[in-house]
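Working notes, structure below.
Shown here: the complex without one of its protein chains, the others still in place.
Labels run A, B and C following the written order; every chain starts at residue 1.
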Amino acid sequence: MAKIIGAVGSSHIPAIGLAIAKKQQQEPYWKGFFDGHIPIWNWLKEKKPDIAVVFYNDHGLEFFLDKKPTFSIGAAEEYISYDEGWGLATIPPIKGDPELSWHICNTLVEDEFDITICQELGVDHGLTVPMQLMFPGDPNYGGIKVIPVIINCELHPMPSPKRCYKLGQSIARAIQSYDQDLDVVIFGTGGLSHQLDGQNAGYINKEFDLMCLDKLVNDPEYLFKFSVRDIIENAGAQGIEFNMWMGMRGALPGKVEQLHFNYTIPISNTAAGTMLLSHE
Amino acid sequence: MAKIIGAVGSSHIPAIGLAIAKKQQQEPYWKGFFDGHIPIWNWLKEKKPDIAVVFYNDHGLEFFLDKKPTFSIGAAEEYISYDEGWGLATIPPIKGDPELSWHICNTLVEDEFDITICQELGVDHGLTVPMQLMFPGDPNYGGIKVIPVIINCELHPMPSPKRCYKLGQSIARAIQSYDQDLDVVIFGTGGLSHQLDGQNAGYINKEFDLMCLDKLVNDPEYLFKFSVRDIIENAGAQGIEFNMWMGMRGALPGKVEQLHFNYTIPISNTAAGTMLLSHE
Amino acid sequence: MSYLDDKTPIPGTILFDGQKSRMGYGLNKMCYSFNDESARNEFKADEDAYCTKYKLSDEQKKAVKDRDLIAMLELGGSIYYMAKFAGILKLNMQDIGALQTGLTLDEFKQKLVDAGK
Partner (left out) sequence: MSYLDDKTPIPGTILFDGQKSRMGYGLNKMCYSFNDESARNEFKADEDAYCTKYKLSDEQKKAVKDRDLIAMLELGGSIYYMAKFAGILKLNMQDIGALQTGLTLDEFKQKLVDAGK
């Protein structure tokens, strides 16, 4: 049976991809952030997971407002990185595992998640930056295959943190009932507190982030009390990307241990969190 | 406040649109079917509803397998009828009520329905045939505005009859909390038992249809016991379009009265049901 | 446990699920293109080239060439897209029904009428 071996929380902001392209990892601005990934790099090299379920949001590359889904699941053979319009280099195609994708989709619909199934899916920095970040310099991404899980963080109404956590739980049930011997890691990407637009641009809330991350590890259901509006009031308009971390945490069953944690302010306009979780 | 005044169940098969185009309504094959709509035409003329929520399925016009949603809600100013490839005439654009659409979308996401919101939506016979059928010869469709609700009936996994009923319930809550004085009718379209593909093409199950329609009126929750597979085994591969009737029925709160019923075998390859329901 | 985990065949019925949708992706994409008149004309002008453009397998090409609807279904065709292919052939749903069941059109129509008795 497939097994969930742990989870990684990370940022996906484009500036990280640009810094990688410019090889700035050891410059003062970036050193703390990139070095904060060393324990994760080591863990991934040691554990060699077969599959990464990646919770991310599309930022207007593959989805437009004509048809905007709440939750989408990738079910393609591979995922192509496309030009996003402002100069981020594309990366080599990322392999999928359509068979596992369909198994997850079947479970999700049975569990009353009304997903959009994507047999063709271009991917933006939401997915490409974490892949570059987790597998530095490796165009084959450690041989891992991904299952993209896309949560709407652009257009209101958006799903609640609780709903995203429940989505993760259902995905975990699907994986644990999958009849193949695969090791699966969960990636939650995005956030933490930040706001890109409006007079409140540049807003960051360290205290709220640290509270959320602590609860995420130790008492995730505490966070169910926050509505989307609550998150935005506390963490900024794009702070709602925390929903990806909620999905990731929902997919970690049983008792959880935090193996590594890093938190950097600022990376570009955001507070960037880095987290490695294992579970029994 | 907006008010749900009743519901109509109907077929949406293309042959009906072709018969209307050829003015065959009084030919022997068609007479019973079209005359079976007279009480509905009279009721619509008398009640003059402002809005129709139309549960239907897209048959490969606007959605492809690249991105296939489970539930989609239209939120456009108008819905355009396009060429479907096999000769059905297009019909004049159908007006939407985007403000009510968004109110419904907000409610649905709050109620944990993971909808796809469609601000541009071309519509096929699933919606155009019922519009022609309910407002014969009227290019303005009685001045009604529509809220399209699209349920995946093409690609497995599909939502259960129970989930579709609950979708209808949430839509009803949305309408009843909408702060405008509007009369709303619910259209359920499609079905009943039929199968278009495979060696079992032409399959129809009168007994199962009549049981489902009786339960639909009087004890809809009885039907929750049927999985998608159960429906297909009993009503044929496309008999799952009954899910649209489940959504329609879910949207009728309180005590329901059946004002009219008609059932015709065959219309093209289907068993065609026609139903008018009011509620207290 | 999804209803799709029950693998018992349903006689005469092919569920269009993930496995079929993967297999038939190019075939269905080709048929989806037939919503556009220009695509229908391009297909009619050179069927084989058009099938190649959508990366159909040799088996799928043969099924298209032979108008073998059952084979198309088995190779991943979805009936809603195939209906657009049938439209090009000037076949309606009852014609298709007869072809798939091996009945004459009149026999197929009678089968439908009988279902109402």
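Keep in mind that, in the parts below, a contact is a pair of C-beta atoms (placed from the backbone, for glycine too) under 8 Å apart; a residue touches a chain by one contact, two chains touch by 3 or more.
Just so we're clear, the structure is a prediction, and the values are computed from it rather than from any experiment.
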Which displayed chains the hidden chain touches across the whole complex: A, B
Touching residue (missing chain; options A:K3, A:K31, A:K45 or A:R229): A:R229
Identified contact with the non-displayed chain, of A:P28, A:G85, A:P139 or A:G254: A:G85
Chain not shown: contacting residue from A:P93, A:G142 or A:P157: A:P157
Residues from chain B at the interface with the omitted partner, ascending: 75, 98-99, 101-102, 105-107, 109-110, 119, 177
Chain not shown, touching residues in chain A: 14-15, 59-61, 64-65, 82-87, 154-157, 160, 195-206, 227-230, 232-233, 236-238, 264-266, 268-269, 271
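As a convention for this text, only the chains that are shown with their structure count from here on.
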Intercentroid distance (Cα basis), chain B paired with chain A, Å: 37
Per-residue overlap in chain B, given as positions that touch at least 2 other chains: 65, 155-157, 160
Sites on chain C at which at least two other chains make contact: 2-4, 17-18, 21, 25
